[in-house]
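All protein chains but one are shown in place.
Order as written gives the chain letters A and B; numbering starts at 1 within each chain.
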Amino acid sequence: MNTRILLKGKDLLGIKDLSTEEIMLLLNSATSFKEILGRDIKKVPTLRGRTVVNLFFEPSTRTRTSFELAAKRLSTDVVNFSGPSSSIVKGESLLDTALTVQALGADLVIIRHSSSGVPHMLSRHLRASVINAGDGTNEHPTQALLDAFTILEKKGRIEGLRIAIVGDILHSRVAKSNIYCLRKLGAEVRLIGPATLLPRWFGEFEGVKVYHDLETGIEGADVIMMLRLQLERQGTGFFPTTDEYFKEWGLTKKKLSAAKPDAIVMHPGPMNRGIEIASEVADGPNSVILEQVTNGLAVRMAVMYHLEERKEE
Amino acid sequence: MNTRILLKGKDLLGIKDLSTEEIMLLLNSATSFKEILGRDIKKVPTLRGRTVVNLFFEPSTRTRTSFELAAKRLSTDVVNFSGPSSSIVKGESLLDTALTVQALGADLVIIRHSSSGVPHMLSRHLRASVINAGDGTNEHPTQALLDAFTILEKKGRIEGLRIAIVGDILHSRVAKSNIYCLRKLGAEVRLIGPATLLPRWFGEFEGVKVYHDLETGIEGADVIMMLRLQLERQGTGFFPTTDEYFKEWGLTKKKLSAAKPDAIVMHPGPMNRGIEIASEVADGPNSVILEQVTNGLAVRMAVMYHLEERKEE
Partner (left out) sequence: MNTRILLKGKDLLGIKDLSTEEIMLLLNSATSFKEILGRDIKKVPTLRGRTVVNLFFEPSTRTRTSFELAAKRLSTDVVNFSGPSSSIVKGESLLDTALTVQALGADLVIIRHSSSGVPHMLSRHLRASVINAGDGTNEHPTQALLDAFTILEKKGRIEGLRIAIVGDILHSRVAKSNIYCLRKLGAEVRLIGPATLLPRWFGEFEGVKVYHDLETGIEGADVIMMLRLQLERQGTGFFPTTDEYFKEWGLTKKKLSAAKPDAIVMHPGPMNRGIEIASEVADGPNSVILEQVTNGLAVRMAVMYHLEERKEE
């Protein structure tokens, strides 16, 4: 790995702001970190003495734990500010909380918030590096990076691949970050979902096509990314029932046969089995869903490593 | 300690499945680990770089913290998946959660669940080692091991001792694991409690006798294990009121005099003072209740150590 290349920004706010070179820097480093995760002693002293704070305003065990473990494997000290016993219940402003976290010595602040743009606001006020772990319906950049890493690992390349993203694209920060990432890396992106959850204007992005029929959309696909359906949207006009949704948009073995035989199936988790994905697919030979989880650790280690590396120059 | 002896299974699901030799292996190692706990630096690098995940679906500070500290003293990285901010609120299936935990790199998964058999189900699907920290009304094996360790420490042997277990045996996983453990180690076991909470068929186990009167039951006992009364069962037909329960089944100094003068009194905690046990006994000279807590750490370190040791062969 060429140590002359550095990330340009002090933060990771979204894929939108990254150059292709920066994305590849992170993915290449993730390869080295993944090798460490396969060892008995899954730990390196790289960031010993640095402090990572998980500032989660939305519940998320997977992502928070993934960051927590990634941080521990780099030998940092990690603390969690999430949960109901947080002083956020005392009505402190979000920015004051973040400034306090910084004053407590945080080098890296991992933020998840239900409002789009919160990480960007914090980024402007903090000297510490901010990592966006999901903001509203905007971006979830480390998810897109781990998805790209997984595709690279399985397919050897991303350029020229036909990649289908299926479900509630409209509200999905996972979809948005993936669209940016996959387009920067040269994939043909297909967005598939009901018209209510996928307005046609999404098709106006270069290299992105919109489909309102699952089997047509995934025809010949190399990769199929299923999105989690937010069940709380049921009956709000976005879709009728989960049964109807499954019939139309749920990925079954039969529907999967429209894709390439060696297509890989991805899901950011947690899955709604029998709603957006059938168990026969989730647990089938094309699924790489659990490998995505493992790769998430490697990618997050790479992100933390490179954000800290910048500070040493 | 003879390093040629290894645990047979990859998991610790219950005492029922352990041989006497395996139980003694764990108890002997716990002696070495207890010595470490007495030092200023209560920590060994034995399992550095391994990952332990506490997957608790029932609240339990004591047991979770005991495992957490045992894991830290072996220098592992520990994360907790318990609590209300867990993504379990998003409706992910239990097995998917456990598979995710494994994909995040867990070497040891500590599971507590209100349904009997959950650890066994996970054990079949995970490569990681599963440690049962209490499943429904089935087993709580590390509690029985720490109890046996405490008895050995105090009495020098278990074989031939008269050991009374008092309270709600019917619903108690602590009682069940202790019955298996103490019988395998050769004790005479007496179960004592109201008929509603202790059906007579329990007496059909070899070496186990059932009593429905406290003072007769503990007569000549070397060890008395009091069980925690689940207060939420009050008024459900199992027992009338806590006052009535205390009068009949609560261990007082006066009732204790029926046991041997040097009998030890145990309780898995947390205690209901004035319900199953009088404070004069809980805090009296026969009580070893707080030593049980300390021994829990040593025993849990031994369990984790031996489960990991198997993997190196």
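Assume contacts are C-beta pairs under 8 Å (C-beta built on N, C-alpha and C of every residue); 3 or more make two chains touch, one makes a residue touch a chain.
The structure presented is a predicted model; accordingly, all values stated were derived computationally and were not measured.
Trainee: With the missing chain put back, one of A:38, A:105 or A:235 would touch it. Which one?
Mentor: A:105
Trainee: Going by the contact rule already stated, which one of B:5, B:37 or B:208 would touch the omitted chain in the full complex?
Mentor: B:37
Trainee: Which one touches the absent chain: B:9, B:117 or B:269?
Mentor: Touching the chain that is not displayed is residue B:269.
Trainee: For chain B, which residues lie in contact with the unshown chain of the complex?
Mentor: 37, 39-43, 56, 59-62, 65-66, 68-69, 72-73, 82-84, 231, 269-273, 290-291, 293-294, 296-297
Trainee: Name every residue on chain A in touch with the hidden partner chain.
Mentor: Residues 48-51, 77, 79, 81, 83-93, 96-97, 99-100, 102-105 of chain A touch the chain that is not shown.
Following the convention adopted for this analysis, only the chains that are shown with their structure count from here on.
Trainee: Can you check how far apart chain A and chain B are, centre to centre, with Cα atoms defining each centre and the answer in Å?
Mentor: 40
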